[in-house]
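For this view, one protein chain was removed and the others were kept in their places.
So, chain A:
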Amino acid sequence: MSEVKLGGLSKTFDDTVAVDDVTMTIPNGAFVTLLGPTGAGKTTILRLIAGLERPDQGDVTIGGRSVVNDTPAQRNVAMVFQQYSLYPHLTVRDNLAFPLRSPLLKTPEEEIDRKVLEVAEVLRISHKLGNKATNLSGGEMQRVSIGRALLRDPSIYLMDEPLSSLDAKLRSDLRIELKRIQENLGATLLYVTHDQIEAMTMATHVGVLDNGRLVQFGTPREIYENPVNLYVAGRLGQPRINVLPADLFAGAPTGAKSIGLRPEHIAQGEGKASRVKRVEHLGDQTRLHLSLDGHDIVTLSEHHTTIEPGDTVAIQPRNPLFFDASGARIA
């Protein structure tokens, strides 16, 4: 395992700027999550590190050594692809054994058998080892490709939305399992996800991408509590942060254009009166859809609330976030 550094990394396809001057350090043993909407350049960053794409500019170093001129094999990284990851002409067992049989590793067959069984056990695919890779469900395929990566001992694991096609239960089980494995191995991991829970619970660091640029890099809490701009603030939080004109409430700092209110920034009981439009019981949370001077606000309420549509709730901000006209955070 090693520290991986990206220095001023850029990549353009035809006229799409996929990755724009990204500088980032993935510390040894860190679990780094990349967040960003579709097309933000997450996959491209993984491919640049793996050596599947050549950067237009910038450098990738693994363990202090520049690898931009190395082949993917020489870089010794393991990658879980977003799709099409299993070799369709091989069985699950052979898929898992494939990297171990490479000219690089040339593992003895008994050891391969042992390791394959072990990882299949963890990922709960032991009963599918004899299957053709094409005869698996989407979730099983993803687990096999995670297994194929875990069987190796690379400088860094690159995972591109590896849990995206699993059901909620399996997803949360594997999330915990993956985190446990990563901690046990002390593995360095770069992980792409759209899932907030994955980003918040597994990551030691989160990188937020916008149109190929890295807009913020920090711990999950920093990203959540201290977003540098509106864009980052909108990436985390369920329900999403409410963005309203700053002058809606008194006390906005000078230059503030908008105010960002997460549910925990909204104190109920005092302040301006808002009308309840809808109450949503989601099971684990109860959401209130409010209307304040024509602006929609979504916040949370306690579980057994008696508030009903048509009621009036007084609200006021509590340590909210303020942003200027360009969206940058000012307080």
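Assume a contact is a pair of C-beta atoms (placed from the backbone, for glycine too) under 8 Å apart; a residue touches a chain by one contact, two chains touch by 3 or more; residues count from 1.
We adopt the following convention: contacts and distances are computed from a predicted model.
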UniProt protein name of the chain not shown, from "Electron transfer flavoprotein small subunit", "dihydrouracil dehydrogenase (NAD(+))", "Quinol oxidase subunit 4" or "Carbohydrate ABC transporter permease": "Carbohydrate ABC transporter permease"
Absent-chain contact - pick from A:78, A:166, A:206 or A:276: A:78
Contacting the left-out chain in the complete assembly, out of A:134, A:219, A:291 or A:312: A:134
Interface residues of chain A (partner: the chain not displayed): 50-52, 71-73, 76-79, 81, 83-85, 87-89, 98-99, 102-105, 134, 148, 152
